[in-house]
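First comes the structure, then the notes that go with it.
Missing here: one protein chain of the complex. Every other protein chain is in place.
Chain nomenclature is as follows: A and B, assigned in order of appearance, with residue numbering initiated at 1 for each chain independently.
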Amino acid sequence: MSDTPLLSVRGLSKSFAGHQALAGVDFTLRRGEIHALLGENGAGKSTFIKTLTGIVRRDAGAVWLDGVAIAPRSAEESARAGIATVYQEVGLLPNLTVAQNLFLGREPTRFGLVRGRAMRQRTSERLAEFGLAIDVGAPLGSFPVAVQHLVAIARAVDLSARALILDEPTASLDTHEVTVLFGVMRRLAERGIGIVFVTHFLEQVYAITDRITVLRNGRLVTERETAFFPRLDLVRTMLGHDIAEEEARSETAPRAQRIGAGPPVLRAERLGKVGYLRPVDMTVARGEVVGLAGLLGSGRTETARLLFGAERPDQGRILLDGRPTRIANPRDALRHRLGYCPEERKTDGIVADLTVRENIVLALQARKGPFRPLSRAAQDRITRDFIAKLDIRPPDPERPIGLLSGGNQQKALLARWLATEPRLLILDEPTRGIDVGAHAEIIRLIRSLCDAGLALLVISSELEEIVTYSDRVIVMRDRAQVAELADGAIDVTAILRAIAAEAPAPVPEPA
Amino acid sequence: MSRNLPVLVAALLFAAGYGLCATQYPAFLTTRVVGNLLTDGAFLGIVAVGTTFVIIAGGIDLSVGSVVGFTTVFLALAIERWGIPPLAAFGIVLAAAGLFGAAMGALIHVFDMPPFIVTLAGMFLARGAGFLLSTESVPINAPLYGAVSDLSLSLPGGGRLTLTAGIMLGVFLVGGVVLRATRFGATVYALGGSRQTTALMGVRVGRNIVAVYALSSLLAALAGIVFSLDTASGTPLSAVGVELDAIAAVVIGGTLLSGGQGGLLGTFLGVMIGGLIQTAITFDGTLSSWWSKIATGLLLFAFIALQQGSVALAGRSGRRARASAGATVVRPAEARA
Partner (left out) sequence: MRALRAGAPQLLAFLAVLLADRLVAPQFLDVHWQDGRLFGNLVDVFNRGAPVALLSLGMVLVVATGGIDLSVGAVMAIAGAVAASLADTQPLPVVLGAALGTGLLCGLWNGLLVAVLRIQPIVATLILMVAGRGIAQLITEGRIITFASPDLAFLGGGALVGVPMPVVLVLGMLVLTLALVRGTALGLMIEATGGNARASALAGIDTRAVTLAVYAWSGLCAALAGVVAAADILGADANNAGLWLELDAILAVVVAGSSLLGGRFSLWLAVLGAFLIQAMNTGILLSGLPPELNLVVKAAVVLAVLLLQSPRLAGLSLLLRKPS
């Protein structure tokens, strides 16, 4: 009996609109183990979790929990079967009290009336097991996210979860909170609960997990004991060996010689915002690519948003071509010929209903103002030019952009900013979620833009990629600038070292 | 604490308004005015209880005024023309209204339509159905009606607590218990917080949404019964625009229009503030009736601005708390293309 794994997944597959998001993934979770599920963006972690817990229907594969085949059709069914998921965004209701959240849908009642006092008392007891002593009658939203996470875990466990999936629970927690969470995880594991732990923090992987499963491009790459999986191997496994790396080898040297080629276009001095980003200093010169590296949530996107006026800084200043410039909002940024391709294409980038043409001319038109419309002929010309230049497919300017693939949407967004002839372009994860072919094209494009004299600030999680095109790399950690690499110093290991150096690794409590 | 602030403001406003009126018109210190205030607010109060449920659940119901109108016409015809005993007619119309609300709730849930537009269609439908029954006012002469209108509890000081006022107080009490102390009530708040999260937490969202709208229509029909008892007649034109008065009362009572927060004590105060304005205008005699609409509008604006301000503040402090706790990252959806 104890030999059967707690959770066993075989050949789990899922495709969306012809794209294989998950291809025959096997996964095994033992009782009482903490199992890291790792992979870069687009590796298929989310799809795996959603398919496993029935939020999306699986195309093929089988799941056994305690030797019993299960096929939940919703998160609710999955939780009832014994697999509960706690997402980073908590998934509880901030407007209800802690006790109500813990007991929603199964409140203790007498004669149809909820026994509020009993409910609160039981809640206090449950949370005490997690080392949490809070006012359970207060709205959940009035507590820090860390507490909300613990309440979510308590609810999951209380719903008789045998397998617990924690999807990036630590992304928004501070060191102390992480320590508390790890304590809870260990205690749960001791009780025989299996925990799948998704995270971007490698230190945490080594601090708490027993085994590691790595996914890449929807496939299982490896499954190993954490203790026998050196960090460098792990990183290499996660990133894989793809075109980017090959290009990195052949192209790094020539790029390094270009440093300092042009005059600085943008200079940020002590630019920051309390509680958002610690002050950063940086310059980007004409014809230069500056890479912004760091883990998710390290302050990269925050830097971009402050530079572009999407968020208002409360300290420091920005100089454009040496002159102090106030950028209060994206319109100001646009007027000063800055461009910003945000990370979240769907929510911050495209207007899905509008055509490719309309999406491309949007920023240019915004800069000209509503009463100087671009003629239709001009719009068509610009669109045709960029469709050809960037090889946007299908080459139909009148197709709603929402119907294009991610890579082509990305190219159209690039076109939107290139059409404004910017002097500085900020690209936030330009290759996120797009296929390998488009990936290489975009990297080629970044280079040619730079050669044409544009200043580029590129944010990417893909270190290999950053190494490929950057003249300098600024490394971020914990919402602060921690290192700047230049010349021959730019390589993946150096960046990783900078990210990992003195990282506030959660000190594991002796269990 | 901050979530009780709007109710507190409403209570203070009512107390201050009442005090001000009392200094001007000593009659306000008699139970007669109190009794009248309750009786006049009875029918709106009952509707507003349903509206409170709907709004806390994150929806809106524009059809309630029409349901009231339909109810009064239906009762008049059923009792006077079709010879149905009044109590049986009450039962039929309550059941019909419940089904009607349930149907709207089902459309909202199943087809994911905006509640505002579905209940707008419901409003047309109910009003149209009322007009199709009869286009004019039909008096009701049933003995029950005469008997009921005399029913009242004498208050010390010459005031009367009428049956309709009693029904309203009862509805508020029962509604309060349901909202605060049942699973259904907890779910109503949960729905207003987030429909999606509530579903993910394993609550059957659909049936609860259906129940909320059914309840709202049912209470509107009950209000229609009260209305017909008060006026001893039925006309399809009755209670035009009551949905707006009810929404105004709910908002003035501190319930968040985006859902998830609020309560019936506030709504009661909201109804009473509206009644107070009307009564004050009547007592004054020189002020015209339209001032009550303008005053309601101003109060509505003031309370919405208050809500907006406190939500923005809460949001800001929440964001700051999270930001200082570390990084907040919006998880991107898995790439699909």
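Keep in mind that, in the parts below, a contact is a pair of C-beta atoms (placed from the backbone, for glycine too) under 8 Å apart; a residue touches a chain by one contact, two chains touch by 3 or more.
Just so it is clear, the structure is predicted and the values come from calculations on it, not from any experiment.
The missing chain, though absent from the view, touches A, B when the full complex is examined. One of A:128, A:328 or A:351 touches the chain omitted from the figure, and that residue is A:351. Checked against the hidden chain, the listed residues A:56, A:118 or A:310 yield one contact partner: A:310. Considering the complete assembly, chain A touches the hidden chain via residues 308, 310, 329-331, 333-334, 340, 342, 347-354, 358, 361-363, 365-374, 416.
For chain B, the list of residues touching the undisplayed chain reads 60, 107, 110-114, 116-118, 120-125, 127-132, 135, 236, 244, 247-248, 251, 257-258, 288-298, 300-301, 304-305, 308, 312.
Here is the rule we use: only the chains that are shown with their structure count from here on.
Spacing of chain A relative to chain B, judged by their CA centroids, is 44 angstrom.
Those residues of chain A lying in contact with chain B across their complex are 16-17, 19, 21, 41-42, 44, 46-47, 50, 75-76, 79-80, 87-89, 91-96, 100, 104-105, 107, 109, 112-114, 116, 139, 141, 144-146, 155, 159, 167-168, 171-174, 177, 275-276, 296-299, 343-344, 346-347, 404-407, 409, 432-435, 478-479. Contact residues of chain B toward chain A in the complex are 3, 177, 181-183, 185-187, 189-190, 192-194, 197-203, 260-261, 314, 318, 320-337.
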